[in-house]
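Here the complex is missing one protein chain, while the rest keep their positions.
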Amino acid sequence: MTEMTKIVKTIANILFPFTVLFGLYIIAHGHLTPGGGFQGGAVVASGCALLLVAYSSRWVFKRIKEKRLATFESIGAIGFITVALLGLVFSMVFFGNFLAGSNLLFGTTPATGSTLADFNTGGVLPLMNFAVGVKVIAGLFVIVLVMAYASSVKEWGQ
Amino acid sequence: MTLEETLLQHSPALIIAIPLLSAFLMPLVSRIHAKLRNVFALVMLGLTGCFIWLLATDVLASGPRVYIFGAKNLTLPLVRILFEVDSIGIFMAIITIMLAIIAVIYSWSFMNEQDGLDKYYTLLLLVVTSALGMEFTGDIFNFFVFLEISCIASCALIAFWVEEGEALEAAFKYIVVSAIGALFVLFAIGLLYAQYDALNIATLAQALQYTFLDKIVLILLLVVLGMKAGLAPMHMWLPDAYGRAPPSVTLIIISATLASFYGVLRVIFTLYGNVLTTSMRFDFPLHVIIGWVLIVLAIVSILIGVIMALIQSDLMRLIGYTAVAEVGYMFLAIGTTVAALGAPYATVALQGGILHLLNDAIDIGLLFLVAGAIYYVTKKRSLDDISGLARTMKYTTVFFIVALLAVAGMPPLNGFTSKFLIYESVYQLNPILSIVAILCSILMLAIFIKVLYAAFLGPELPALKDVKEAPKSMLLAMGLLASLAILIGLFPNLFIDTLVKPAADALLNHAQYITMVIGGV
Amino acid sequence: MFTLESGSGFWNPLIWVLIVFIAFLFFYGIRGFGKSIYKKGTEQTKAFLSGNKESAPEDMHVKASNLYWGFTTSMKTLYAGLRKMHTGNASDYVLWFVIVLAVLFLIFGVM
Partner (left out) sequence: MIEFIPFIAVVVMVFIGLYAVMFRRNLIKIVIGITIIESGINLFLITLGYREGGVAPIYTGLPPGTAYPEQMVLPVPQALTLTSIVIGVAVLALMLSLVMHIYRKYGTLDVRKIRRLKE
C-alpha cells in the first residue's frame, strides 16, 4: 500500500485518537453495556488500520515491530488465564469472581433494579475485559499489519 | 480438606488451564533460551499428565466428576459452563496426553533445524488443550468452541512447512472443510437451544423428544463429526493433511481427530441415549437405522482407505489412507454396537471399538513417526526414491516391523486384540461384514509389506550411502510407542479391565451421566 | 487374567508366544543338522544370477510403484472410478459432504 494524500492523512490524524478512545471506552465498560474486550479491541485495531491505510504499511512497519505485538498478545492471554487461576486461589473455583462484593477494586455490589450504571462493579469481569482487549488489539493489528505489508512487498517472506 | 483432595477437585479445570497458560507463556519462555522451550513444553505436558493420572484414578474408582466454572454450586437454570469427566472422557484424555508427550519428545530433534518454533509449540499446546476440552466438556456449545480451536490451531500446524506449496494446499482444504462443518455444528446447537432452552449435554439428553428438528440435529452432528473423524466419502482432507503436516504434528492431529470420534460417541450414546429405542416407520427402532448407516459408511471407509493406500507412492500419504481404513474399523464397531443395542455382543463390539481407538493412535502414530524418521534422514517423500534403509537404520526398521504387524492386526501385537473383538462381534451381526473387514486387514498387511520391501529391503542406492540412524529423541519416541504396542498385545486384559470396560459402561449407562448433573442441582 | 474373552471365543497371547517359541526351538534344532561351511566375505555370499554379472543397484531397484502391478491392472476399472472420485479439488470435498448430508436426510426422512 502506498501513502495517501495529505487530506487523508490529516483526517486520519484527527480521527485516530477518537477511535482509540472510543475503543478503550467500550473495553472499560464491557461489564455494563454491550461490548467488551473483543468489540473494543476490534475498534482500536480498526483505528490502527486507519493509520495503515493513510500512511503506508511500510511506514507503520518501521515503527511498530511485529514481535512486540506478538508479545503483547501473549501478555493479554496470560493475563486472562492468570485472573481465572487467581479465582481458583482466592475463591476455590476456576474463573471464580473473587473481587465481587469485596469493596476492593471493581468490588462494590450494584444496586438492584433500573439504576444508573456504577463503573466500580463487576469484580474480575473488567480485568478480564482488559486482558482480552490487549490481546485483541495486538492480535487484530498484527494480522492487518502483516497482511498489508506482505501484499505490498513483491518477494515477501524471503 | 487435604491438598490432594483440593487438587483432585480442581484437576478438570487445571488440565485445561495448564496447557493453555503454557501455550501463551511459550513465546516469552523461548526468548530466554531455545532449549528451555522444549523442556518447558515437556514439563508442562508432564504436569498435565500427572493431573490426568490423578483424575483417572478417582474417576475409575468412584464414578463421574462434575466441575462447575465460576461458581461453587449448580443453580437452575443451567447456564453455567461445566465439565463432566467420566470414564470414556478420561480414556480419551490419556490417549491425547500420551500422543502429545511423545510428539514433543519427537520434535526435540525432528524440528530443531526449523525456525518459528515458539509458534509451533504454542499451536501444539493449543491443539492439546482443545482436544482435552472436547473430551471433558459437559456443555455442547463449549464443545463447539473447542472444536473450532482445534481446527484453527491444527490448520496452522499443517501449514507449518510453509515453503512447500502442498502443505498450504492441504491446510486450505482442511480449513474449508472443517470451517463449514463447524458452522453446521453451530446450526445444530442453535436448533437444540431453540427447542429445549439448554446447552448442557445432560439437560438436553434428559429433555430430548426426537422431534423433526432433533432428526436434523442428529444428522448434522453425525455427518460433521464423522467428517472430522475421517469417515468416507468425506475423508479426502485426511490423507492430504496427514501426508503434508510434519509427522510430529500429525500425531497431535490424530488426537484431535479421535476427539471428534469421541464426539460421535457422545452424541449417539449420551445425547440421543434416551431416544435410541424410539420406533420409526416400519417398526424399525432408531438405533438400527443409525447403526446400519454407520456400518455402511464404515465399510466404505475401510474399502476406500485400503484400496487407495495400495497405489500410493508417497509414504506419508499412504499411511494417511490406512488411517482412513482404521477409522472405518472403529466406526464398524460402533455401528455394530448401536445396531444390535442390548445384545451381549454389542458390548463386546463397543469394547473392541474403544480399544481400537487406543490401538489406532499407537499404530498410526508409530507409522508416522517412522515415516518422519525416513524423511528426516533422506529428505525424500516418495517410496520410489528410497531403498535398502535397513542396512543403516536398524532400530527404525525394527520399529517399523512392529508397527506393520500391529496395524495389520497380526498377533500378538495390539492391533490384533481389538480387531479380534471387532471381528467376533461383527460376525454375529452379519458374517459378510466381518469377512470384508478381515480381507481388508490382509490387504493392509500387503500394503505395508510393500513399504517394508521398498524402503528397508532391496539394494542400497548410492544416493543414500551416507544416511545415518535417526537421532536419539526420535528413537526414544518411536520406542515408547512400539513398547506400548507390544505391551497391549501381550497383556490386553490389563488395559481392557482397567480402562476399556469402564469406558464402555460409561457410554452405555447414560442415565448416570445425566443424573450427575440433574441430580446435583 | 491373560485370556481375552469375546463371548464366543477367546484369545491368549501368552499361549501364542509359547507356541511360536517352541516352533522356533524346533526349527533351530533342524538348522543344527546343517553343515557349517558358511564363510563371510567370500564368493559364497555373492548372488548367483545364472552366471550373469550383478548389475548396479539403481538397475536392480524395483520401484515401489511397480509392486503389485498385477493387482492394480486387474482392478483397473475400480481404480479408474476411485481416481475420478479423488479429484483433489477443495470444492468437491464440500460437495461430498453435502451429498452425504442429503442422502442421510433422505434416509431419516423416509424412515
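All chains are identified by letter, namely A, B and C, in their written order; residue positions are counted from 1 within each chain.
Rule of thumb we're sticking to: contacts are C-beta pairs under 8 Å (C-beta built on N, C-alpha and C of every residue); 3 or more make two chains touch, one makes a residue touch a chain.
As the structure is a prediction and not an experimental result, all values here were calculated from the model.
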item	value
Neighbouring shown chains of the undisplayed chain, as defined at the top	A, B, C
Option touching the unshown chain, where B:56, B:131 or B:159 are the choices	B:159
Contact partner of the left-out chain, one of C:18, C:56, C:78 or C:95	C:95
Residue touching the undisplayed chain, where the options are B:50, B:145, B:452 or B:476	B:145
Sites on chain A contacted by the missing partner chain, in the whole complex	32-34, 38, 42, 110, 114-118, 140, 143, 146-147, 150-151, 156-157
Residue numbers in chain B that touch the chain omitted from display	79, 141, 145, 148, 152, 155-156, 159, 162, 164-166, 168-173, 175-176, 179-180, 182-183, 186-187, 189-190, 193-194, 199, 239-240, 243-244, 308, 311-312, 317
Residues belonging to chain C that touch the chain removed from view	82-83, 86-91, 94-95, 98
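FYI, only the chains that are shown with their structure count from here on.
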item	value
Inter-centroid spacing, chain C versus chain A (mean Cα positions, whole Å)	56
Centre-to-centre distance between chain C and chain B (centres being mean Cα positions), rounded to whole Å	24
Touching two or more other chains - residue numbers and ranges from chain B	none
Multi-chain contact sites of chain A, meaning residues that touch two or more partners	none
Footprint of chain B on chain C - complex, ascending	1-4, 6-9, 11, 13-14, 16-17, 57-58, 60-65, 67-68, 71-72, 75, 78-79, 82, 85-86, 88, 90, 92-94, 96-97, 99-101, 104-105, 107-111
Interface residues, chain B side, partner chain A - complex	6, 10, 13-14, 17, 20-21, 23-28, 67-72, 162
Touch list for chain A against partner chain B, complex	70-71, 74, 77-78, 81-82, 84-85, 87-88, 92-97, 157
